[in-house]
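Of the protein chains in this complex, one is absent; all others appear in place.
Chain nomenclature is as follows: A and B, assigned in order of appearance, with residue numbering initiated at 1 for each chain independently.
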Amino acid sequence: MPSIGRDDVARLADLARIQLTEEEIARFAGEFDSIMDAVASVSEVASEDVPATSHPIAMTNVFREDVVTETLTQEEALAGAPDAQDGRFAVPQILGEE
Amino acid sequence: MKDHMTSNDMIRRSAAAQAAALAAGETSSEELTRAHLDRIAAVDGDLNAFLHVSEEEALTTARDVDSRREAGETLHPLAGVPIAVKDVVVTKGQPTTAGSKILEGWVPPYDATLVEKLRAAGLPILGKTNMDEFAMGSSTETSAYGPTRNPWDRDRIPGGSGGGSAAAVGAFEAPLAIGTDTGGSIRQPGAVTGTVGVKPTYGSVSRYGLIAMASSLDQAGPVTRTVEDSALLHELIAGHDLRDSTSLPDPVGAYAEAARRRDVKGLRIGVIEELEGEGFAPEVRARFTESLDQLERAGAEIVRVSCPNFEYALGAYYLIMPSEASSNLAKFDGMRFGLRVVPEDHPTAENVMKATRGAGFGDEVKRRILLGTYALSAGYYDAYYGSAQKVRTLVQRDFAAAFEQVDVLASPTAPTVAFRLGEKIDDPTAMYMNDIATIPANLAGTPGISLPSGLAEDGLPAGIQFLAPARADERLYQVGGALEALLEDAWGGPLLAKAPELAGGAAR
Partner (left out) sequence: MTTTDLTPVDFDEAIARYDPVLGIEVHVELGTATKMFDGAPNVFAAEPNTAITPTSLGLPGSLPVVNAKAVEHAIRIGLALNCSIAETCRFARKQYFYPDLTKNFQTSQYDEPIAFDGWVDVELEDGEIVRVEIERAHMEEDAGKNTHVGGATGRIHGATHSEVDYNRAGVPLVEIVTRPIPDTKGRAPEVAAAYVRTLRDIFRALDVSEARMERGNVRADVNVSLRTAPSAPLGTRTETKNVNSFRSIERTVRFEISRQAGLLDAGESIVQETRHFHEDTGGTSSGRPKSDAEDYRYFPEPDLVPVAPSREWVEEIRAALPELPAARRRRLRGEWDFTDLEMRDVINAGALDLIEQTVAAGASAQSARKWWMGELARVAKDREVEIEALSITPAQIAELQGLVDGKKINDKIAKQVLVKVLDGNGDPAAIVESEGLAVVSDDSVLTDAVDQSIADNPDVVAKIQGGKVQAIGALIGPIMKATRGQADAGRVREIIMEKLGVS
């Protein structure tokens, strides 16, 4: 198992959009190694011929009819918004492509 | 005139007994609800089981039920009996925080399906209970709103993540509560607080309105003081829901009837070898063995079974759960609801997201999100998440093989009695071990119950866990109800009667 270092944690924090202090990065890096040791055994026993189970109870084809259901009002939709204008959610400046 | 039961006596009754009292006119729902609100006011300042108490709403529901009863309407058996709801379940008009700062003050515009059922049946909702942040934990210590204390010993944890619901019920603040169980979060608190908790078969209770942690593991269930109460509540909240694709189309079982049967003759009970060795405290194990002896004397057959892949269950869980949680928690970004933190420099959308999540999430949540992000990363998927899903298959096979030989499986619910606040919080891997017996059922989707097995180390409660095949939840109530009767007979009353009286402190 590769060891998870400070840079890995910083990269993961970026991917997950969580701002971490240097102290947090260092601490998490330390903890991860012991956690990863605990879970390392999993790949040993998971051989090729064992299928994956993603749902505990196997089901297929659960659908809904193409019929309109109850909706929220614009007010309800915006009720929790940190900032709203003109019936829309106001969000800070987005950099980069659309 | 109504027969005057002191409210102190009334709140100590089971929910079924309270319901009977309401039906018999011995008390009104308003009186009953008020009695519980008074109890909350008296003890919750210290206990901190409740994050929000909805006095007005609860009393309004209570009065409405009373007038409908007086008008001769046919009501649900539990109508008018108050209930507390874990704060991971959305309640329209009432704040829902999931124990996190990132949702402080968020009021959902809709009800969870199970809440709709509670309201339709006329159960006054007393309020929302405390929990580990986003249900991540086994002690309720990661709550952003302070820990909940164990009613048996205020310096000890009440278990987690649903410590608030278990403590509320254990301290007679509510006769019923709703919890959720992803890795043991209903059952383990039940064990350390001397209460009853059930994780239904996955899909048996709708997840619509449950703030998701691990989608393929989460399940809502009852938290009560008796097995029959859990059965009654389970019957109320279970059922197919068109809004949850993973919801089972099965009809709801006759759980209460099974709980009352008190017959285990011929029932084959399998003791899981892998869950009874070292790591489990001696007196916890002793209470477990004694409970099985009781059942054997009553006609059950005790067999030893091996579930060799359970050894890998913890590892698989701590890969699947953070992976799914990291994805489910991505929506908390300060854009549409909840906390928004705007940094002074470069307050771009991206930086606002980072600052919000950095400030709004606690350590354990961050830890698991990072872990999950790692496990799903390109190049790591097969080794981690992919492998964990295979272990899930192996665990299911172990269960299937075991249930060929026995009707139910048994183990101690948790390895130890309640530990002290602060004792394990700095050692994540030690904390994770609390769930070693409960996790396999979440991975496999099978149902499990925890009920008190007796007092163990330090005079604190221990729990015994039973597991049944998927969709055979009534077996849990059958064996649980029977054992509860046998044990309470031996104890001369419920285990909770041995709990210390709470000193009380003003509620918030």
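The working rule: a residue touches a chain if its C-beta (ideal position, glycine included) is under 8 Å from a C-beta of that chain, and two chains touch if they have at least 3 such contacts.
These figures come from a predicted structure and were not determined experimentally.
The residue from B:Arg336, B:Arg397 or B:Lys498 that touches the chain not shown here is B:Arg336. When the missing chain is restored to the complex, the residue among B:Ile211, B:Val227 or B:Val395 that touches it is B:Ile211. From the options B:Ser323, B:Gln396, B:Asn442 or B:Gln478, the residue with contact to the unseen chain in the full assembly is B:Ser323. Touching the omitted chain from chain B are residues 89-90, 96, 98, 103, 106, 108-110, 112, 207-212, 214-216, 242-246, 323-324, 327, 330-333, 335-337, 349-350, 353, 373, 376-378, 381, 385. Touch with the hidden chain on the side of chain A covers residues 11, 15, 17, 54-55, 59-74, 77-78, 85-98.
Just so it is clear, only the chains that are shown with their structure count from here on.
Interface residues of chain A, counted against chain B in their complex, comprise 4, 8-9, 12-13, 15-20, 24, 28, 31-32, 34-35, 38-43, 45-47, 50-57, 59, 62, 64, 72, 76-77, 79-83, 89, 91-95.
Residues of chain B touching chain A in their complex: 106-107, 109-110, 201-203, 216, 242, 245-246, 248, 309, 311-312, 314-316, 318-319, 326, 330, 333-340, 342, 347-355, 357-359, 361, 363, 366-367, 369-371, 373-374, 377, 383-384, 386-394, 396, 428-429, 432, 443-446, 470-471.
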